[in-house]
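Let me begin by handing over the structure; questions about it come next.
Complex shown without one protein chain; remaining protein chains in place.
When the chains are written out, they are named A and B in that same order, and each has its own residue count from 1.
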Amino acid sequence: MSTLHTVNKSPYERSSAATAFAHVLEGDAVLMIEDGVLAARKGGAFAKQLTAAKGVEVYALGPDLEARGIKAGDLVEGVKVVGYDGFVDLAATHTRVCSWL
Amino acid sequence: MKFAVVVNEGPYTHQASDSALNFVRAALEKGHEIFRVFFYHDGVNNGTRYTVPPQDDRNLQRLWSEIGLTKNVDLVVCIAAAQRRGILDANEAKRQGKDGDNIAPGFRISGLGQLIEAGIQADRLVVFGD
Partner (left out) sequence: MSASEKKKFLYINRKAPYGTIYALESLEVVLIGAAFEQDVALAFLDDGVYQLADGQATSGVGMKNFSKTYRALGDYEVRKLYVEKESLEERGLTLENLMPITYEDENEDYAEKPSIFLVGRAEIANLIAQSDVVLSF
């Protein structure tokens, strides 16, 4: 029993990403999509918060990263990249999806 | 798995509709079932057939209509949200005394109960919004 949290807004625009990470539990996963992927860029002010949550896998949606010119090498260490198929798998594997808008 | 998808925003202004569409396609490709796509708030604006987007970009209404018709996916536009925003089918137009309707093919207008039912019947519910 675990939750897939999705974050679709940039942490620099809105507090949704911060709020999401404040509500995760061990075993949960966080998937950043749309502008939410901006959180995954290394060196950014939000980067530390991504890896702060223990036992939480962090993902970023590949197509959204590519759209915004963010390459695999630009990512915070430990962030896994998935496609829409991976998004579907994550939604199926975890017990529920909680969207932080 | 049976998925229910909720789209809270209209086409183009937010990426929500695109993300939902891509998610639905990926789910269908993997052999999952999409129980219903429910369009709420400005999401109802995905269901008008009068959009004429630029030719060199995706036509979101057409893409949704295609999925609705060819993949037998239930696309439901919330009646309350639709009334606020002017999305009508022929029935509604007649009922409300409007001189036309604009619902796109493959979409149907129905009540909020359809969203709750989707939550009850589906295994997973995913919300795309702002």
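Structural remarks
By our rule, a contact is a pair of C-beta atoms (placed from the backbone, for glycine too) under 8 Å apart; a residue touches a chain by one contact, two chains touch by 3 or more.
Please read these numbers as outputs of a predicted model, since none were measured by experiment.
Shown as candidates are B:V7, B:L60 or B:A81; the residue that touches the absent chain is B:A81. Where chain A meets the omitted chain, the residues involved are 1-3, 15-16, 19, 22-25, 96-101. Within chain B, the residues in touch with the undisplayed chain are 6, 8, 40-41, 80-81, 111-113, 115-117, 119-121, 125, 127, 129.
As a convention for this text, only the chains that are shown with their structure count from here on.
A separation of 26 Å divides the Cα centre of chain A from that of chain B.
Note for the complex: chain A touches chain B at residues 6, 8-9, 33-35, 63, 83-85, 87-89, 91-92, 96-97, 99, 101.
Touching chain A in their complex are the following residues of chain B: 1, 3, 8, 15-16, 19, 22-23, 25-27, 29-30, 32, 123-130.
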